[in-house]
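Shown here: the complex without one of its protein chains, the others still in place.
So that you can tell them apart, the chains are marked A and B in the order they are listed, and the count of residues begins at 1 in each.
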Amino acid sequence: MKMRRYLFIGLIVLLLGLVPLSAQQEPADPPTNPETAASTTDSAAVSDDAVNEVASRMYCPICEMEPLHTCRAQTCIDWRQVIREQLAAGQTEDEIITYFVNNYGDRVVGIPADDGLRLFSFAGPLVMSIVALVFAFFTFQSWQRRNELVVQSATGPTEDVHDNKTSNTTNDADTDYRNRLESDLLH
Amino acid sequence: MLAEIGFASTSLSLIAALYAIGAALIGGRIHSDRLILSARNAAIATFPLLLIACGMLLIALITEQYQINYVRNTTDPSTPMFYRVTALWGAQRGSLLFWSLTMSIFTAAALLISWKNDRRLMPYVIAYMMAALAFFLYLNLFVENPFERVWLQPNGPNDNAVVDSVLIPPNASAPAADLLAADASGLNPLLRHFGMIIHPPMLYLGFVGFLIPFAFAMAALASGDLSTNWIKATRRWTLVAWLFLSLGLILGGRWAYDVLGWGGYWGWDPVENAAFLPWLVGTAYLHSVLIQEKRGMLKVWNMFLIVGTFSAVIFGTFATRSGLIESVHSFAESEIGTPMFLFWGSITFVSVAMVVWRWRQGLLQDEHHFTGWLSRESMFVLNNVIFVALTLAIFWGSFGAPILSELYLEEDITLGVDYFMRVTPPLFLVMYILMGVAPITAWGATSINRMGRSLLVPLAATILTVIAIVATGTTTPVAVVGYAAVAMAGYVALFEIYRGTAARVRARNENPLQALVALFTRNRRRYGGYIVHLGIVVIGLGVIGSTVFQVERQETVDVGDVIQVNDEYQLRYDNFVVQQATDGRFIDRAYVTIIRNGEEIRQLEPRIDRFVQSDNTLMPMTIAGAHSTIENDFYVLLGGAGDGEVGYNRATFTIYINPLVNLVWWGGLILILGTFISAWPNETRSATARARTTATPKMGKRAGAMT
Partner (left out) sequence: MTKIDGIDIPNSEDQTKNRGGLDLGSIVLLIGILAVIGVVGLQLVRQNESQPVAGSNAPNFTVTTFDGQEFTLAEQEGNIVIVNFWGSWCAPCRDEAPALQAIHEQYQDQGVIMFGITHIDEEAASLEFMEEFGITYPNAPDPRSVISDRYNIKGVPETFVVGRDGEIVEGGAFLMPVSEEQLVEVIERELGIEGAS
């Protein structure tokens, strides 16, 4: 019985362990045009893909929640041109984004650049997930406690009632499954 | 004439709804069956009344009654008939009336179906349903009235004031018909798509559908009858609402993918998320009520879940229509925000308070005892945890954090796709893993041995799949882990179906097909559920493929040139023409050929349609050329994002390769099939037959004993 509880907790820990794993891996970059033009000086030589790469991290300042690389407003077209010129001048992606954030605020990027706001944004879901898990854990605990209390009073503290529910491993797996199926159907 | 009838009909239905509330509550109090019946009839009567009202608006749209403001704002003389009809829900006012109609249809059906079986709950059910309907009718009549017309009222010797009013003001006359027609704005070309036509009605059906279980839950709380009656009565309603909501979301995604031209189907926009939240809580609720039905546990939690689902529904429609958070979906500014906010706030708070009230009274006690950590109950609780965590996280990202930041941190933030793609994948991953593990647990306790044996085959299949995936070149850890989790959930579902069929074949000597059909017929709920899970698995595969491995290229080329998209694919620009269609729009059409590994696959025709507006400006609409296979979508757009070149000599093309994206749509179809199977009514048995078969527990073989 205790084994099962530890296994269960182990399962939870394993699942939680997967969380940082998948959160940290960035998705594979799709194969892009090899020429990212960080060092050319001719703005016509900067590929559309390089511009879109930067623009896809930003949002239209006027349209609300419209990504910059697909926005059709004049301002967005102008901004993409600015990005193109800055790329041609040798600016890195981060430098360009910092420039826009300084002039137009955190709202032009999809994840806030300011550290405090960033923490604020991510803390929410993290805290909520933890609270939800803790809540579930306490629910299990209180169920378990209530159960133990009732069981102990009825049969005395030494007998382990739960073993009765363990399957009889000598049964044919099929029959066992069918029995379980049919007992489920009864409820 | 039409407007007068429509207005009168809507007003009558508000009166009927208010009467129904009063009569139901009083009848319930003094135990007058006659009064309750009268309330029920009044409630049912709202349906034909609203049908007439919507009918009037529809006729007005079809017969071009431009004096009605709504008709002028959503159609113009050149609008095709099909879009005249669908303009009924194309803008705020009409869609609100349509929403009321949907509500009246569902409530009438629910009352008729449940009248015999749930008499004790009826007074409160009627009262709650009609209270919700009355609120929306109030909006229809006093805040956003679709029958409002424009009048000319004398305002001095030679002057006429332009007045908006539903009923004719004194001395007023109607403006000239041709002037009205000239003033008509017509339908936004973006809305001229099959997906857009059907997406709002589906969503409304889904949203409104959840009113039924909510009303029954509230009735259970109010009346004190907190057995599982209210759950059993509303189980199918919940499934139906959930189905429509799922459909609405998938169709919305399909429309965005086809028409909006950014190669994607979900933008994590606040309005999209506002519709997603009820789906998430609703799915948690769907699973959680199973525990209450089977084991009599989690009663309080289920109450909170259904309150949460309906609250999310109202919040969703409030946030969308009031412009609470600006988004690309925003409706025009209106005064609808305040009344909707008050409605949302009050039903949420009052409902939660009622749950707490009954809970503290001790009426929501668990019936069974917790028997094991590795039991289906525990798995379902974990399922709930994940869905609630997802709901809270997405609410925080779309509403909580931006609102708080704007109000208290003096800083506007945008939490966009990047944010949600960091926060939600871990939670979805755990969800899929649970989907794999939970079906093989049993109510009560499960031994490790039993679980292990059930998991063996699916796990082996998953490992083989992972090896196959990695061997064929996919090595991105995120994708492999994702595919593994999703695949295992799918294999578990398939294996359970196989095992059930095999067990029947061995026990009864049926042939496999017979056994399969019988299995599904006798256990619609369980096996329909497995099919739904399979649908979610297929969708998951499509989402991982089209998100992690999407290829995007944009380039401007001369005619005859070839764009190298990636190692395998090229696109050749062949030709360009300018045409004009019969409805007056100009079409810039490019001809391109997909070349894969040197071989020509297909020719596509990405184009730009330019619609002539009522003010003679041109509104462009980009229509992609796409080649769809199971493996991927090869998707081409002409003209960039408004700053590309469009012409014979040089043209800009944006190319997306979306691997596995079609699995998203087909997964949706599987999901629909599964929900149908789950919700399909069982053969109704006479009461005596039912009594006979439920007498002895050993009669479990007769699966009809279980509803």
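Here is the rule we go by: a contact is a pair of C-beta atoms (placed from the backbone, for glycine too) under 8 Å apart; a residue touches a chain by one contact, two chains touch by 3 or more.
Keep in mind that what you see is a predicted model, and the values were worked out from it rather than measured.
*Asks:* Considering all chains of the complex, which shown ones does the missing chain contact?
*Replies:* Result: the unshown chain touches A, B.
*Asks:* Tell me which residue among B:Met81, B:Leu179, B:Leu407 or B:Ala471 touches the hidden chain in the full complex.
*Replies:* B:Leu407
*Asks:* Looking at B:Val352, B:Val457 or B:Ile601, which residue reaches the missing chain?
*Replies:* The one listed residue touching the chain not shown is B:Val352.
*Asks:* Given that one chain is not shown, which residue among B:Ile36, B:Ala217 or B:Leu324 touches it?
*Replies:* B:Leu324
*Asks:* For the chain that's not shown, point to the residue among B:Tyr19, B:Trp115, B:Phe194 or B:Phe341 touching it.
*Replies:* B:Phe341
*Asks:* If the hidden chain were put back, which residues of subunit B would touch it?
*Replies:* Considering the whole complex, subunit B reaches the absent chain at 315, 322-324, 337-338, 341, 344-345, 348-349, 352-353, 356, 359-362, 365-367, 369, 399-400, 403-404, 406-407, 412.
*Asks:* If the hidden chain were put back, which residues of subunit A would touch it?
*Replies:* So the residues of subunit A touching the unseen chain are 61-62, 74-75, 78-79, 82, 102-105, 146, 149-150, 153-154.
We take it that only the chains that are shown with their structure count from here on.
*Asks:* Residues of subunit A touching subunit B in their complex?
*Replies:* Listed in rising order, the residues are 3-5, 7-8, 11-12, 15, 18-23, 25-28, 30-33, 47-49, 52, 57, 59, 63-67, 69-73, 76-77, 80-81, 105-112, 114, 117, 120-122, 124-125, 128-129, 132-133, 135-136, 139-140, 143-144, 146-147, 150-151, 162, 165-167, 169, 173-174, 176-178, 180-187.
*Asks:* Can you list the subunit B residues touching subunit A in their complex?
*Replies:* Touch list, subunit B to subunit A: 261-262, 267, 269-270, 294-295, 326-328, 330, 366, 369-374, 378, 381-382, 384-385, 388-389, 392-393, 396-397, 400-401, 404-405, 409, 411-419, 421-423, 425-427, 429-430, 433, 437, 442-445, 447-450, 453, 476-479, 481-482, 499-500, 502-503, 506-507, 522-523, 547-556, 566-567, 640-643, 652, 654, 697, 700-701, 703, 705-706.
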